[in-house]
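For this depiction, one protein chain was excluded, whereas all remaining protein chains were kept in their positions.
Up next, subunit A:
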Amino acid sequence: MLEALYRTARALPLGRFPAADPAGSGIVIQPAGAEARLSLRVRDPVASAAGLALDRPINRLSGDARRWIARLGPDEWLIGADEAEGDTLPGALAADLGERPHAIVDISHRNVGIDVSGARAAIALNAGCPLDLGEAAFPARSATRTLLGKAEIVLIRRPGAVPHYRVECWRSFSTYVHGFLVEAARSAG
């Protein structure tokens, strides 16, 4: 109960911005609300745990918009879910992983999400991200850890016709990352 009270009181470092298109360039930058996020490490994974697929290739996103899992490495996954699930999801994952050695860490407080969408979203991201974000190299449902400017981020491309990226960065980097994206969108427009 105490934990639930704490969660509702958690301050978002970027506040509750409305969706903003600073330059009228068709690149919409919106900080995401509070979400539950878990870091999962398993060396010898099962096919799925708590309804989340663990057997997908590296750098792939699966699940839906509200409950997603991204495989970041051979033994590392990033899981996102509604904030209300943050208390129950670790237990459900641990139950399905059973006796396998694993680590589930709640990193909801550490990660901040910023949604970048629009037909030209990749231009703003490529101002600081060295990855090839073309359709062939980084299609929808790609997810990887990479760099944006000087900050480490996890970049996720959601499924959908219009490019929609989610930038997950650490809390202390969030104002830098948000400012960087806004500046990049301005110069792209």
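One rule holds for everything that comes next: a residue touches a chain if its C-beta (ideal position, glycine included) is under 8 Å from a C-beta of that chain, and two chains touch if they have at least 3 such contacts; residues count from 1.
Note that contacts and distances are computed from a predicted model.
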{"item": "Listed names \"NADH-quinone oxidoreductase subunit K\", \"U32 family peptidase\", \"Nitrate ABC transporter permease\" or \"Sarcosine oxidase subunit delta\", matching UniProt entry of the absent chain", "value": "\"Sarcosine oxidase subunit delta\""}
{"item": "Selected residue (touches chain absent from view) among A:Gly24, A:Gly98 or A:Pro130", "value": "A:Pro130"}
{"item": "Residue among A:Gln30, A:Asn59 or A:Ser174 touching the omitted chain", "value": "A:Asn59"}
{"item": "From A:Gly33, A:Gly51 or A:Gly73, residue that would touch the chain that is not displayed", "value": "A:Gly73"}
{"item": "In subunit A, positions touching the absent partner", "value": "58-59, 72-74, 76, 130-131, 144-147, 152"}
